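Only a single protein chain was left out; the remaining protein chains are all shown in position.
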């Protein structure tokens, strides 16, 4: 497996399975002297944590990071920073059938083949959405540090089940239990989630993320551009099946004269009149907000009957997934997307050399 | 800059500027003993090459790779493979104004800041679409080798200017001058391109790519999954602003019961009844075709007047981009997407260990 | 910091400080299905552990790895393998003076500058020799796996304080409390260590390591050769100041006709008549044992008075290092060298592609 993100400076190692003794992360390459505000971090983690409201799984985990090393008096000390979350509310018996009857839309089958039967299938093992918790520890810390440099990373629900919130995304919605801009549309989304739950089904959605305050010149052409780097990290989030920057797929339908963002001078600074480029030209930030959207598929774990195959007999077998599942993971995925984006841009900034 | 792709096994270094003496690539990590069919490679490169038809720039370059090393009697010898294309039809004078008046939608401004005035702005320098030629050399070679293992990588135009070819993509369209499945729709697309040209404007589009024949189990969870890897390489192609796998952004509007692909047994093999997952579950191939689409923005170089800024005076300045430009790069980008996809999957396969 | 080894396939992240809550490691990239024999691993770790005999520090740590994840029923499951060792016998008060008066020969001063005062100076922090324990967890597991493929990794004390054991190194000395081939010479070495201890001083030595059973063809030319890879890992062991392969520095005094190892055929296999090359030609294994020696400097922590500087006043200051220290770390470093060597060669083997 390659659960180690190798960035320009950061190396983020994420470890754990859904039902192992602990899950966690080591973040190596963080400068010394970064303060970690534990309350703010906990608030960030709570936004992702399950069991807090009606649209998420009733499994309750506190998601309290236990820092094993890398900190001294609340500041990073230059050594790798490791935090673990102990798994204490595991119910491995829920998953015993999945080794021979893989869940559609899940990694059960591909893991069975790849790891030749040795994988830890309980709760999805290392493929579980639970592994986004350590990603949020790393990203939450980095997001704090970015804000100290006046760089903000904020995401919101842009759509659920086809219901779109097309309001402008000006201010953070991090304090909302349901992170949309337009709460009325949010109500419609929640109703759609509730309907899906009642049908033993699930829905997906789109998350939009905006990074403000980046200087001009972050990123590189070709393989280490801002888009490459963000995409590489965002596709580490389970269930993401697409990403677009700025106008994205819509840009493909525009003419150049519409899609090109005219340059202008505002307050003595170069800006662009629109932001179809999503803040990125040639892989490099242009000083405008970096904007992207990620498509999140509907949660594959649904209680409705589905068609699978018994891998032992190679006969068709109907499957009903039991256990605790979110009918929609989009709300909880919002801070995860922020975490991944924060790591992406922070690492690119750290990669800028003192001698450049 | 980071124009070196560091894969599991492959290291691809792409070098050159639009108007430097040569552009080229070094592909390191290729096994010894791979045959290169030069005619097939040239055919592949010609699909990308400019100046061949009415919808592309009249700049003519032969794009003939000159292999400096790494080959012995037509087979790779284990040493790094380097090929260059000499630039002999350069007209640097076309671009002299761009250093102080950046083109909207281009990297002129971001490069000026990042490289503090030292960048080679002629013809877009290292940011030029011309640098996709060496990517095609590398990818064209790898695509040949994949086919020897019955793995095919084929792309097609899925949409241009909002005109969509929704025909099933069953067979390669590599031999078509205009690579669509439905030629009638292709005619409409070409008309849209022609209209844009006449308006001194440009159009974008969507390219779909299908990789068939991959075994189950290629890729890794988290940061080195098939989606991460393909996305990282596809965003190295200039003008790509989005990517989606399988049902992609549409999946975000489906329910789980619709989006999950039921497992079934066919000819003794596990397959899925649909392919919303685009052949990837948990970052790992499931044996179905890997399918993705890339959004290509309209060519930013248009001859219509655009608003820019004079970086010296910081005054607004109208800009008319002269020189030779495609009103639509989508047709020529089709083999580029194939090249990037071929490199992505081949590298993941090479990364599979003998001892795994 | 960069405490993450990025190999061909393996990513080894080592974390912890001398007196943090825990130290540990995550090994990512290990194939699924590798059995871990916990007793053998504990025996391996005990060879490194302190407090077990008269030549090492009286600080007692059990060095029992607690596996947090990556294992299922005693076999690796494909997910990252994380193990921690809880620090429960820490005495941070011993080290309070070192932040302002750096110990000669230690990283106190360089860490103070690099981490701008934020480093964890207690017990040497992340620079402590204690961090070789997690290296031994990773290496010990890999060494077990290599032996299942008939590849053995064995080290021995070749010299201490200038007293050399020049006996041929044919069989493992892993079961000896003092790992030399010639026990009489070992007695002399122990006497030299005892003398140093009585003088409040320390001694260094040389460790030789032999890897037997490697196939021909492991490694690569240039930057990823066997020598590069082993050296990169061996210099991660604190106190190592030199490495040589085969005849090494002595080769520099030989003639080509003496140093070249003639080829011959033995039992139908190509061998060499001597092994001045240390089993490596052009960075690639030639089927002979891989042999190298590492120079270990005398432990810098000595109780004798030493000259240092008070970093606050910039005045000279005499320093007497208190606390618990080995007068010679060479015996305990023997398994550490084995661990680093095992990781180096195993990773190179894993890097060999199924399609090569």
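Quick notes
Chains: A, B and C, in written order; residue numbering restarts at 1 for each.
Basically, contacts are C-beta pairs under 8 Å (C-beta built on N, C-alpha and C of every residue); 3 or more make two chains touch, one makes a residue touch a chain.
Quantities reported herein were computed from a predicted structural model and do not represent experimental measurements.
Only one of A:182, A:199 or A:352 touches the chain withheld from this view, namely A:352. Listed here are the chain B residues that touch the chain not shown: 1-4, 6, 11, 13-17, 20-24, 26, 28-29, 32-33, 66-70, 72, 75-82, 84, 111, 114-120, 125-126. Touch with the hidden chain on the side of chain A covers residues 8-9, 31, 149, 349-356. As for the chain not pictured, it touches chain C at residues 1-6, 14, 102-107, 109-111, 113-114, 126-127, 131, 159, 161-162, 196, 199, 201-206, 216-217, 220-225, 227-228, 231-233, 235-236, 238, 240-249, 251-265, 268, 270, 272-273, 276-278, 281-286, 295-302, 304, 306-309, 311, 314-316.
The rule we apply is simple: only the chains that are shown with their structure count from here on.
Mean C-alpha positions place chain A and chain C at a centre distance of 38 Å. Centres computed as Cα averages put chain B at a distance of 45 Å from chain C. Multi-chain contact residues of chain C (touching two or more other chains): none found.
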